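One protein chain omitted, others in place.
Moving on to chain A:
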Amino acid sequence: MTKFIRTLTFLICTLLSISVHAQESLAVVVNKENPVDELSRSELIDLFMGKYVAFPNDEKAIPVELKGEHEIKIEFYQNLVGLPLSRVNAYWSRLRFTGRKRSAVFQSNESDLIAFIIANEQAIGYLPESQITADLKVVYILNE
């Protein structure tokens, strides 16, 4: 029962948060030093869904993810591939059985994520537009 209530509350909160961030676009950012200035949507999907592990210029790419069921993560995947996070997770679970390893790096929160990207030239991650700093380079903006 308690679990149910928790789930329910969580769901409501999630919905609320979506509504909060609805107006805010998500931006995909890379290290400032990264030569890639812009990515197409397909390239973006290929990087995050594990098809490629390199930027179009053949430089190794390290996708940076948020851990768990982070609101931004949920919104990102909803926007990028039109799937709920659970499906995306299921996708990765399936791939894990074939022995395919995900090259992504997981960060607990936005600040850690930003710090990792700044520290790592090959990193690529996603953030709400409002949290973008000058040390980051936006290569794609996800619109509703």
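Operating definition for what follows: contacts are C-beta pairs under 8 Å (C-beta built on N, C-alpha and C of every residue); 3 or more make two chains touch, one makes a residue touch a chain; residues count from 1.
Here is the rule we go by: contacts and distances are computed from a predicted model.
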Name of the absent chain as recorded in UniProt (options "Cbb3-type cytochrome c oxidase subunit I", "Acyl-CoA dehydrogenase, short-chain specific", "Diguanylate cyclase with PAS/PAC sensor" or "Simple sugar transport system permease protein"): "Diguanylate cyclase with PAS/PAC sensor"
Contact residue for the chain not shown (choose from A:Thr98, A:Ser130 or A:Asn143): A:Thr98
Residue of A:Val36, A:Val81 or A:Val105 in touch with the missing chain, whole complex considered: A:Val81
Where the unshown chain meets chain A, residue by residue: 42, 45, 49-51, 80-83, 91, 94-95, 98-100
